[in-house]
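To start, I am sharing the structure in question, which I have written as structure tokens.
Missing here: one protein chain of the complex. Every other protein chain is in place.
Here is chain A:
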Amino acid sequence: MISRRDFLQVSMAATAMLGGSAYGSWGRLAAQQKLTQDQLLEFDTFGNVSLIHITDIHAQLKPIYFREPSINLGVGPALGQVPHVTGADFRKMYGIEDGSASAYALTYDDFTSLARGYGKVGGMDRVATVINAIRAERPDALLLDGGDTWHGSYTCHHTQGQDVVNVMNALKPDAMTFHWEFTLGSDRVQEVVDGLPFAALGANIFDAEWDEPSENFEAYKMFERGGAKIAVVGQAFPYMPIANPRWMFPEYSFGIRDERMQEVVDEARAEGAELVVLLSHNGFDVDKKMASRVKGIDVILSGHTHDAVPEPVLVGETIIVASGSNGKFVSRVDLDVRDGRMMGFRHKLIPILSDVIEPDKEVAAVIDAQRAPYKDQLEEVIGRTDDDSLLYRRGNFNGTWDDLICDALLSEREADIAMSPGVRWGPSILPDQDITREDIWNVTSMSYGEAYRTEMTGEFIHVVLEDVADNLFNVDPYYQQGGDMVRVGGLGYKIDITKPQGSRISDMTLLKTGEAIDPAKNYVVAGWASVNEGTEGPQIMDVVEDHIKKLGTVTVTPRDNVKVVGA
């Protein structure tokens, strides 16, 4: 007898073949000339149910450039496994031709020249076109938003997320879950959620006082689509009160809570769900582990870690789909649900190449209306990159955007050492491109952006780096807190990612003198995004803007102050 896992593996093989043809054959040709919208959207409708997944938009309503990471290391069982594969290894794994549209969308090499050829990515008006095309083929497709939606831009900050809410409502999602949304403060989250015309889900959103599921968010919602009963379960980012300021949403507790997830899945099954979809903001490695521990989940739509994965990953009988970030990708997952279970799937990760995909006029008008009151502020040019300087962030360690932000902190706050949070959001700026105020906000916008200035001993700086490193390189993903490594300026160090906490970081050096960091000595440290209440300082966007204004022309080259071993 053929097991269900066999069926799923047949689907996997089909995906690989489709992936090969769909991705590999988009040749090395200028996007707008050779690649068509029809090619990007080409899909042989399958089964009876369609899911559309978009996640981690970070308020990017307009097309942007977004460079994928050059370094994304996995430890323990994740070593060398998707999504911890980058660059040439990634292209080889998925049969992607160098210089192709897929190489541009999914890997980092030759980013500048490919970006000039293929153009910007994303834009929610283009995303709308893709969603409408899928709905034309499958009118009752479910549109699911994985969260990190109402955060990350100038207009989002100044409207308390309302601009993105208005645009998303125009796309008509069926459900969403949460992370950065809560940094708007729990009152504002509640206000928006109360008015949402779709489900706000989070099985792991608990009342902090009673440690019981919150009554303000549903754990799951049942849908009937294609003749099948489908439960969509939400899982908010588990470590919000640790990674972000707990005092902004003190009523809530989160956590991974496997046992709770199992209860919810069992409850949904008992209620007749033939398909259980987990709309997750766990991050990819946590989702892999959860799929191995919680039984009965058919599909995990994975968010948080911003991974763009061209094929689902199969764990047991669960497929995991990850759909990138910043509006750069939409995943379409068609499913064959019959006899009370999922018997096969077909999947495509659709890159939103904004020169190829026609903007949807209606949604474009909604976006423009949100931006209109802020147009002059957004478009003011603050500086410019020089001919060789590409600004990017995504990766385990400092990107050039982070270096520039750290330089701003060192210079504007007169510090020895700068620290900048290891977040994954923030679009890229090409060489010889204007840097506008909007661009600065895109990589710094947050509700706790105060740039502090304090003194720390050398020993304490070591403790901080060790602590953050363990939150990234602990071999058990459930003990990874969810961010990338804290970015540093003015400081060099060596990290052995294979070591346990306390012994990963060595050779700490104060770059301005070349001297070893003295554990007993005090150093002036400037940083931002402290999770502590009452942090004081100017807003980071202003600090960076002042710095770039003074520079006029920005020159950055990738630095080698962090030496990584054990990778």
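Heads up, the rule we're going with is that a residue touches a chain if its C-beta (ideal position, glycine included) is under 8 Å from a C-beta of that chain, and two chains touch if they have at least 3 such contacts; residues count from 1.
Just so we're on the same page, contacts and distances are computed from a predicted model.
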| item | value |
| --- | --- |
| Chain not present in the shown complex, as UniProt names it (candidates "Sulfur oxidation protein SoxY", "Nitrate reductase-like protein NarX", "Aspartyl/glutamyl-tRNA(Asn/Gln) amidotransferase subunit C" or "Fe-S cluster assembly protein SufB") | "Sulfur oxidation protein SoxY" |
| Contacting the left-out chain in the complete assembly, out of A:166, A:262 or A:539 | A:539 |
| Residue in contact with the excluded chain [from A:246, A:384 or A:521] | A:246 |
| Sole residue of A:117, A:344, A:421 or A:458 that reaches the chain not shown, by the stated touch rule | A:421 |
| Those residues of chain A which, in the complete complex, touch the missing chain | 179, 208, 211, 237, 239-244, 246, 253-256, 259, 283, 304-306, 412-414, 421-424, 450-454, 456, 460, 463-464, 467-468, 470-471, 474, 476, 478-479, 481-486, 501-502, 525-527, 529-532, 534-539, 542-543, 546 |
